[in-house]
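Every protein chain of the complex appears in place save one, which is left out.
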Amino acid sequence: MQELGKAELNSTRIIRQDDNRVVIEKDLDTEYMVLSMGPQHPSTHGVLRLECITDGEVVVEAEPYLGYLHRCFEKYCEKVDYPGIVPYTDRMDYLAGMNTEMAYCMAVEKMLDIEIPRRVEFIRVIVSELNRIASHLVAIGTYGIDLGAFTPFLFCFRDREHILNLLEWISGARMLYNYIWIGGLSYDVPADFKKRLSEFVTYFKPKTVELQKLLTENEIFVKRTKGIGIMPADVAINYGWSGPMLRGSGVDWDLRRNDPYSVYPELDFKVALPDPKFCDIGDCLARHVVRAIEMEESLKIIEQCLDMMPGVDGFNSRVAIPKKVRPKAGEVYSRAENPRGEVGFYIVSDGKSTKPLRCKARSSCFVNLSAMKDLSRGQLIPDLVAIIGSIDIVLGEVDR
Amino acid sequence: MSQSISLNTWSDALSGFNLGWFPLGLVIVAAVPLVFIALYALTYGVYGERKISAFMQDRLGPMEVGPWGLLQTLADILKLLQKEDIVPTAADKFLFVIGPLIMFVGSFLAFVVLPFGPAFIGADLNVGLFYAVGIVALEVVGILASGWGSNNKWALYGAVRSVAQIVSYEIPASIALLCGAMMAGTLSMQQFCVAQSGPYGFMHYYLFSNPIAWLPFLIYFIASLAETNRAPFDIPEAESELVAGFFTEYSGMKFAMFFLAEYGSMFMVSGIISIVFLGGWASPLPNIGSFALNTMTSGPAWGAFWIIMKGFFFIFVQMWLRWTLPRLRVDQLMYLCWKVLTPFAFVAFVLTAVWEIYK
Amino acid sequence: MDNGMEEAGNIMPAAVLESKAAYDIIRGRFGDAVSEFDANPTMPFFEVADASKWVDIALFMRDDARLKFNYMACLSGVDYMEQEQLGIVCNLESIGHYPHRIAVKVKCRREGGSIPSVACVWHTANWHEREAYDMYGMTFEGHPDLRRILCPEDWTGFPLRKDYQVQETYHGIKVPY
Partner (left out) sequence: MSEYFSNIKIGATTIATGMAITFRHFLNAVKRKGDAGIDDADYFKQVDGLCTLQYPREVVPTPTIGRYRLYNDIEDCIGCCQCERACPVECITIETIKTTADDLAACGKTSGGQQKRFWVPVFDIDVAKCMTCGICVSVCPTDCLVHSPVADFSEFDVKNMMYHYGNLSKIEAEAKKRKLDEEKAAKEKAAAEAIARGEAPAAKPKPAPGPMPEGGQAGE
């Protein structure tokens, strides 16, 4: 509330018109109500708290308050050695543990300058794409719940269950994998994995169509999300948005293509962009649609990886794992495309210790959420819920 | 019209039956539907909702208490009865307590005019339909009382939304029902059913015998969803926006009363729609030649069966919609009411009038 | 992975060269206000020697047609214990214009130091600077809303400083676990 003084606030009325122009009317004697949304609220996806200043149903401004799930990730990193940090990165974005692990391990591998076996790279891509699908399923399902559609949520979770089973089968854990290790993987995939995974792909394809018909194309859903929370491309970039959020604003930017890592350059996939005929560029629906398209693209990537993955008998996935991780003195910023956007790790090593001097995690949700104040201005409370849902925050990652 | 002679015989006879000074018959007439609905509403409405939603979502639903979880809701009632009855310190105690009571009473008073068969009705008012519509709208007062009395911002939002919604939707709903009243030429619920019963079963129902009736039927169905705060119009309780809307602060038995009232009015509007457009207790089966299916399936007991089945069917459709659709936004709700349903209701009104004059 | 490594080997210097080119433009404009270019292969960076020019440099980097660093990927606070300094590291790049990226370091005194805020240049910096303040305690001049963000408002101390001592109790709750 820096912009508007209190006296001014009480005589100002913000109205959002049909064409999304914000009109500010003055000298109306209305009173604002402060509404604390969260930290315990069904649609704040965890323990986010929004302090909304409302004018009737219209939100004048919503200020996010974070930190309810702060677990001192960065402080821990300075106390734990490099391989010991991997399980903590799982707990950062607990819906996409594989992706975060991969981002972290790539950062350390860059410092160590070690060579990763090709098969390991393919398995890494497969598991992180699987995890991307799982994560988007949660995002789409919970978005349905935010808008009152309960059934798609359970369909999403039913399908996610199969992905979690697959990942449990290869890593031993369902959500907090610690599967990708610095220099390799904790295990090679089981013998039947390829077959089961291709069965999953066949199983899952019709489900995405069903989900689209049930939720995305539903007229009420479209009406609730289209034209809501529009973020223009340049503002989105300035806010540092990344991932589906940025692509929802129509920016053709995907780290898998623009800053390629692992074996992504060899894979053929489309950067998901919203269809301007179906949605307004940059609105909630666009972000939702981008996630839906990305799931299908991930399936494609998985299929290609299954074809291209070199099969090695008796492959030891730990072959390149260094005995003692002690990088040279230096610093690195390395990032990966996570389901929620760019997750980067800035690591400083002093060259002497097996523990990093500084390990900063650039969390995508944290950055995406910072635009909340701007996005919420002049929206209705139900739209506020739609916007929070479309940002798809994981509080574990926001607060770290 | 041999039936009309026997109409209400049971209830009339019963209400005259006094055991000494105690009006036993009257108690039975008043209590039987109420007990039935209360039992239905709590146990099988909730149970049905949970099971139907579960099956639509590839889940099992309640399974643990009793075979197939049949006793689950009883267990829930026991739990709710044992819960502490909390009244927030800052709440307006009187309104807070009276709110659920008004809702409960409002929703169950309407059952007085609901005919459970050709011989059984609480009170066959000649303005029965008018009474039902009016008394169902009483819920608004309860919602407003509880929402305001809770002294909770979310509850207040829910209450204000609810009042706006229910009052608006009264208009298309009433006009749609008026179309039915024009077709039947009466406001008595019993006469509605009589007018729609006949040897050809469902062919006598207004929905099938009148080419315009589908329009008021649809309009009333949609509007009735909004009046009972069911999805996709459940914005007063909108659990993802307003936590639980107007009953955010309620717990224990008061909370259960909201549930009772919700399921009660669900059955009420289903009853009204099946009486006005689908013949109420009239059997849908036609007489085929000498095979008198219709006659066989008519009568007081069959009547109760048919109207309850029709009510169940509409409740199923309500649940089906709820577990399929997202929720509308508050302004879209108003758009739907004032810009879609109300104009169409007027069109239906005029068309019905024209049809009734020239048919 | 031989190919990949060779490729990577070729790409890295190329990326560093791009950063160098961008750096040269900045150097040409601001001269000694920026330090020498550090061709760190994993993160090429330069340091802002004159912290008071940091906002000007940031604006120049964002708006100059040859640079267009319109995207701030990350801003991390760092504690340089030996040099008695605190600092921030900003990772910048250009979306939709150029492939170059570069990191910028700005440092300040360890006790009571302050750094000009660039929240007005990149909105990303707003929360990240709040986080850096929360964890390290340097102030950001001109920040629109400099409060703690992750820790509670009334927390004492700055947790990520190397010499941080955790408080014994917080509202009667024992802190060290």
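Every chain is named by a letter (A, B and C) in the order it is written, and numbering of its residues begins at 1.
By our rule, a residue touches a chain if its C-beta (ideal position, glycine included) is under 8 Å from a C-beta of that chain, and two chains touch if they have at least 3 such contacts.
What you see is a predicted model, and the numbers here were worked out from it, not measured in a lab.
Every visible chain touched by the undisplayed chain in the complete complex is listed here: A, B. Of A:38, A:64, A:83 or A:378, it is A:83 that touches the chain left out of the display. From the set B:173, B:189, B:282 or B:325, the residue in touch with the chain omitted from the display is B:325, counting the whole complex. Residue in contact with the omitted chain (choice from A:196, A:257 or A:300): A:196. Counting over the whole complex, chain A has residues 76, 80, 83-88, 91, 151, 158, 161-162, 165-166, 168-173, 176, 178, 186-187, 190, 192, 196, 199-200, 202-203, 210, 213-214, 217-220 touching the chain that is not drawn.
Although one chain is not drawn, its touching partners on chain B can still be listed: residues 52, 54-60, 63-64, 320-321, 323-325, 339-340.
Criterion: only the chains that are shown with their structure count from here on.
Ranked by separation of Cα centres from chain C, the top chain is B.
Here the spacing of chain A and chain B, counted between their Cα centres, is 44 Å. Between chain B and chain C, the centres computed from C-alpha atoms are 63 Å apart. Counting only residues that touch two or more partner chains, chain C has none.
Contact residues on chain B toward chain A in their complex (touch as defined above): 53, 56-59, 153, 157, 161, 231-232, 234-235, 238-243, 323-332. Of all residues in chain A, only 2, 66-67, 70, 72, 74-75, 78, 110-111, 115-118, 121, 234-235, 237-240, 246, 251-253, 263, 330-335, 342, 344, 346, 348, 358, 360, 362, 366-367, 370-371, 399-400 touch chain C in the complex they form. Those residues of chain C whose C-beta lies close enough to touch chain A in the complex are 1, 4-5, 40, 42-43, 45, 70-74, 76-79, 89, 91, 95-96, 103, 122-124, 126-128, 131, 135, 144-145, 148-152, 159-160.
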